[in-house]
Structure formats: structure tokens, C-alpha cells
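For this view, one protein chain was removed and the others were kept in their places.
On to chain A.
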Amino acid sequence: MSHDSSAIPARGKQIEQLISIFGDPVDVTMPALFVYGHSSCGKTIVLNHVLEKLKVPHVVVNCTECYTNSVLFSAILQGLSGDNDLGSWKCDNLNDLGRNLRKVYESQSWNETVYIVFDKAERLRDREVNLLPALINLQELTSLNFCVILVSELPWEKFYNGVGIRQPFIVFFPDYTKSELGEILCHCRPDGVDREFYQHYISIVLAVFSLACRDLRELKHLSELNFSTYCAPVKAGKFDEGDKHKLWKHVEPHLKEALQQLYLRKVSSEEWMKLHDITESGDATVLKPVKNSDTIELPFYSKFLLIAAYIASYNPASTDKRFFVKNAGRMKKTARSMKKDERKNSHLRGPHAFPLDRMMAIFYSIVDSRVPPTANIFSQISTLVTLHLLAKIGHEDEIDCPRYKCTVSLDFISAVAKTMNFDIVRYLFDFV
């Protein structure tokens, strides 16, 4: 059987393998297949392509979308029967699924293999323990010619769940090589763009991103996002299309900035385009920094409370004396205290919980003016907890001395301390 490999580049071998496994439509095939490979390496598209091409009855269900058994089962039945009436295929246990599948099979008078594809099959592991083994045995359970195909990013051994599960036939989709990625990205170029011109652009994109990202979907998104920036000087008539070096110089800073935002999607694509369009008009490639969402405005005392909480979380209680008691005298520097144990570094190990009293003591000693301990102050603490800047540890009923943890990062607290002209690094044991 021949196929058209141009529709899906770089997956010819997998398509051929699947076609040979499926074989003649009326033949019995493996009761279950397991297809795995990294995300966006063409598993679903290849399966769809092959099943469409062979014109065999099939249904593809996504296990993330079908979040309960009854939704999953009715999606299968609806897909196979082509009947969109929601009510008619209601079924919530495997017994009814088996009966209804037989009904559909007989009503359509099929005699060929029927394929049921479960995309994101790793989700099935979270369901009841016997669902997955039952689905894998579907051919035997219904004694009809079904083939169940599980598609997942995880290897098969992650599916063992201790109840004994028959191993399906495993098909692996290898990741794309760099040149294959280039080929595919070129294949998806916008209409009316010269292939060679785009190819050169793609090679720049790959050079910048390939170390950090081999996910086709993300690379495609990035290349589409930045292509207009790349084209702009050509459109404005500043450079020629063949001026590769100049174009590279022009687009590189934009791509470098995109690399800082890889996968993060802090701004929407539209905003990103706009942001980079402004810089287009000017000749200089000075980039406006993306607005830092890491800082938020807080009341005066809240900021100090947060700083106090940070210090309490990251310093050992034994060192408080050294930082906050006036005339504490020079601390004796013994050989033991000099040698810092990396294991005890709380910036590596994470914040410790501290009692409220300790935080208040630090707070009073870092705020210059005298602050009466009013309800106002304490209400600000609970505000910080609601903002998830502090976390309350322990049970709700410990009201006499609640314990907290500070959950902000060093960068965040440094930014806050800077606005208060408070040099926080001087007060942190890890940096002394």
C-alpha cells in the first residue's frame, strides 16, 4: 500500500509500520497497541492520517476531555455510531459499554477491525484500577474485532499498576532530528513566502532555540510570532531579501528576548507583536522590557512585615541576636561557624516555619519608628496570607501562637526591600 509522505514530513517510517500492523481491514489485528513518544512528535496526526486513509471505522477520544467513565464511554459510542444524540448512548459501566459496542457493531454491519484511539492515555491511570486492563482486553471481552490504541507521552512501564495488565504491542515514535524540525517548520510556512527565505529564517530560529526546546509546537509558535519582525525591514525596503547577515543581526535580539520567555506566555501573542512593532518604527533595536509582574504594591508596614517574615524564614533563630541586638559584641568566629554547610543553606533547602512572635520581634527592630501593636498590623498579616505571600503552617486552631512561612523569592523580596531603602542581603545569614 502506498502513501503520500508529503502530507506528514519525516514520519514515513512510522506510517509504513502502522499500515503494515493494521494490515488488511478484515484481518484480526493486535487487540491493543501502545503508541508513545515525546509531545508533538506526530503521534495523533499520523494515526489519524493512517486511519482516514485506510477508511476503517474508528474513533479518537481524548482522555483529558473525557474526564469520567460515562463521558468517555458515550464519546466512544457516539463517535462510532455517528449518532450525535447525547441521550441515546448514555452508559456508565463497562458492561453496558460492551453491550452497546456490540449493538453498534451489528447495526453498522461491520466486518473489519474497528479502532478506538485513546489520546493522552496516561490519564486512564488515575481512574479506577481495572479500567485500563479492561480496555486493553476489549477484543476478548466483546469477542468482536476491536483494536484499542493508547497514545501517551510516557513509556509503557509507567502504566503497570500492580493488578496485572497485558502488555500491548508497543510502537515508539522517535523525536525529530534538528534537520527534520527545520523541514517541518518550512513545510508549515505562511502562504506566499519564498521557501529559501523562510528556510534561512528557520535556521536562525533553530540555532537560537534548539538547546532549550525541541518541542515542535513551541518552535512553530515562536517562529510564527517573530516572522513579521524578521520580514519588517524587507517590507520597508531597507534590506534586500538576500541580505542574510543583516537580517540575522536585526532579528537576533528579538529572538534572544523570546528565549527568556520560552514557554512562559507572560503576554499574549498579540501584545508581543505590538510590543515589537513599536521598536520596528525606530531604527535602533532597543527593546522595551516586558513589564515585570513580579512586583506588587503593598502598604508600608506590610512591606516591612514581609521583609521580617523573609528574614525569619531564611535565617536560623540562633543568629537573630547577631543581626538585631545592638552592642551584641563581635560574634566569635569559630572554625565551625566559618565552614558553611551547603546542606543547611536555607536558600537551597527552602524556608523554615517560624512563630508569629519571632517575626514581630524582627519587625519591631527593623522599622525605625515605634509601631503600636494594634489590630491593624495583625490584619495586614492575614492579608499577606490571603495574597499567598505568607503561608500559614499547622492547624487552624493554633491561635495563640500561629506559625508561618514566607513563600516569596529572593528576587521579589530584594525588589520590595529596595523600595524601602533596606539592604536585606546584609541581614541574611546565607550571604554573610
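To be clear about the criterion, a residue touches a chain if its C-beta (ideal position, glycine included) is under 8 Å from a C-beta of that chain, and two chains touch if they have at least 3 such contacts; residues count from 1.
Definition applied: contacts and distances are computed from a predicted model.
Engineer: Not counting the visible chains, the remaining one has a UniProt entry; which protein name from "KLTH0H09768p", "Origin recognition complex subunit 4", "E2 ubiquitin-conjugating enzyme" or "Bardet-Biedl syndrome 2 protein-like" does it give?
Structural biologist: Looking only at the record, the undisplayed chain corresponds to "Origin recognition complex subunit 4".
Engineer: Touching the left-out chain: which of A:110, A:172 or A:301?
Structural biologist: A:172
Engineer: Which candidate, A:45, A:212 or A:296, sits in contact with the chain we can't see?
Structural biologist: From the options A:45, A:212 or A:296, the contact with the absent chain belongs to A:212.
Engineer: In the full complex, which of A:130, A:161 or A:379 touches the chain missing from this view?
Structural biologist: Hidden-chain contact among the options goes to A:130.
Engineer: Which is it among A:28, A:45, A:188 or A:425 that touches the chain not included here?
Structural biologist: A:28
Engineer: Please output the residues of chain A touching the missing chain, sorted low to high.
Structural biologist: Within chain A, the residues that touch the unshown chain are 17, 20-21, 23-24, 26-31, 36-38, 41, 93-95, 98, 130, 133-134, 137, 139-141, 153-158, 164, 166-167, 169-170, 172, 174-175, 177-178, 210-214, 256, 259-264, 343, 347-351, 391, 393, 405, 407, 409.
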